[in-house]
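Every protein chain of the complex appears in place save one, which is left out.
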Amino acid sequence: MSEHVLEAVGLHRAFADVRAVDDVSFTLPEGGSLGIVGESGSGKTTTARIIVGLERADAGQVRVRGRERGARSRGRAQRLARAREVQMVFQDPYLSLDPRTSVEDVLRETLRLHFPRTDHDRRVRELLDQVGLGTRAADARPRQLSGGQRQRVAIARVLAVEPAVLVLDEAVAALDVSVQAQILNLLADIREETRIGYLFITHDLGVVRCVTDEVIVMRQGRVVEAGPTAEVLAAPQHPYTRLLLESVPRPGWDPEAIAAARRAL
Amino acid sequence: MNEGPMKEDPMNAVDPATSTYTLDIQGLRISLPGTARPVLDGIDLHVGAGETVALVGESGSGKTLTSRSALNLLPPGATVEGAVRVGGQDVLTMNADQLRALRTNTVAMIFQDPRAALNPLRRIGDFLIESVTLTRSMSRPDATARATELLQAVGLDASALHKYPGQVSGGMLQRVMIAAALMGDPALLLADEPTTALDVTTQAEVIALLTELRERFGTGLLFVTHDLDLAAAISDRVYVMYAGRIAESGPAQVLFAQPRHPYTAALLASTPRLEAPAGRLAAIDGQPPDLRQESHGCPFAARCPLAMEICERQAPEPLHAPDLPDHRAACHHTDRLEGSPVDV
């Protein structure tokens, strides 16, 4: 038994002649939180999609609790077991829910699939409560909810599966600042309660500092820096990490120097 | 269409007595059919020549509508009160010809998603040139020369003129948009989240460019954003909007160091930052008020840690700080916030 809940070893993926993911390896300890930071085209989203199984890797392995995650599942039992390994929260809460399905039905569908013989009424109430949605929201359709509420529904839906690892792909990027903070706090609480491992894909270094223990920085498909979040943010080793940190707007910020540094890199 | 294009530049018609601001919005109130409260409720805002002003707010706060009012781009069925003056002339009372001249010569706009704002089947050069040649304010060769010059100013070479939008990256396309915005030599540039769709390093580059061009051409810039830190980093003055009202306005440094409105303070506290201590964020509970919901008092009262009975009853007037007339906050309790950011 490995103490790592998730392990990625030497992942490769090319689209035509672009190496989207190029030899990416990392580990996520049980109950830990790992951030993957990068800009568009860095390969962070492709990496996430390989982990959840929406994309296949050309080479490399993904292991969950030491067991290799196959490329494709055959049969219902295997499909459900795979789903309980890794779940995902998507970026756009407006598109990740079926517009025709009510909040309660979203959760029931998942419960019926994974836990057919349990008390669904009780569990639905528990889940809604856990993500801070009242039972009043249960009958609502996605279009009646705000962005933050929809993201809470999406989180409740993945919690219903009780996965070992949760991949969050820019899960707060589409939300307003005040709502974003609510969701980040909620995610921190859930991690404390459930010990689900988080893989947090984001471009926002502030978010990384807030919710991750460790971080890897990706650029053009490769990992350029990895380490404990606090260390990487305080003393970045790679020039690209430094550039990313300097690019974050703050008083006394010098965009021209950053632009020059970017061209030099 | 029976008259020719306006020969007269609206900028020449300025009565110096009325206004010295490039953009001057006074008491703007916009109501839409089917809503319980106005979308914009008494907006006062001004941008001086060559000044950078940031308009900060969350989605639905009315920041985009405010910036669009400077071009008289309002949703159908809107009822409007107040005045929006550009170079001293009221935009809201202009006729179609005057508006066209305003939009090509005086005020330009940069959008959030450059790819959505460009026709993918037309060359970048045609896009740059067409607005000025269509209104016959410039001949084609002159326009081409100007486009080449501006492309160089934004760091692209003339070959970009013959490219299609699909052939260049998002960052480059936003530079094209900036060049296009400067074609008519505008007095005012409206930038609506121009860097939100871009990567952070590209954002820095676009901002550097905007700053440089603003200084070179003396353009007033109204920068609409949801990013407080970005607003603090680039602007001279900041307006913070909430639910269709200006919650707080003032010089960027002062406003962020010593917010006088609980909303600004709470927003600052809830932003995940690199320097802030680790741990939970101070989130603001609840949601911004819905447009279907009527409001009599302060729109932030339901989420405000300082709210008292008066806040529900009476909408606060913007009051300036004792020592700084430019720093205004619409709150009944500005004194209770003095000094340190609120504990939320």
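Each chain carries a letter (A and B) given by its place in the written order, and its residues are counted from 1.
We take it that a contact is a pair of C-beta atoms (placed from the backbone, for glycine too) under 8 Å apart; a residue touches a chain by one contact, two chains touch by 3 or more.
In this section, contacts and distances are computed from a predicted model.
A single chain of the complex does not appear, and UniProt lists its protein name as "ABC transporter permease", one of "Cytochrome bc1 complex cytochrome c subunit", "histidine kinase", "ABC transporter permease" or "Peptidase U32 family protein". Every visible chain touched by the undisplayed chain in the complete complex is listed here: A. Of A:V161, A:I190 or A:V224, it is A:V161 that touches the chain left out of the display.
Only one residue in the set A:V18, A:A59 or A:L95 touches the chain that does not appear here, and it is A:L95.
Touching the missing chain, out of A:V9, A:L113 or A:A230, is residue A:L113. Contacts to the hidden chain, counted on chain A, fall at residues 52-54, 76, 79-80, 82-84, 86-88, 90-92, 95-101, 109-110, 113-114, 154, 157-158, 161.
Heads up, the rule we're going with is that only the chains that are shown with their structure count from here on.
Taking each chain's centre as the mean of its C-alpha atoms, chain A lies 33 Å from chain B. Residues 39-40, 146-148, 176-182, 184-185, 188, 203-207, 209-210, 230, 233, 243-245, 247-253, 255-256, 258-259, 262 of chain A touch chain B in their complex.
Interface of chain B with chain A (complex): residues 58-59, 170, 199-205, 207-209, 211-212, 226-230, 232-234, 252-253, 256, 266-267, 270-274, 276, 278, 280-285, 287.
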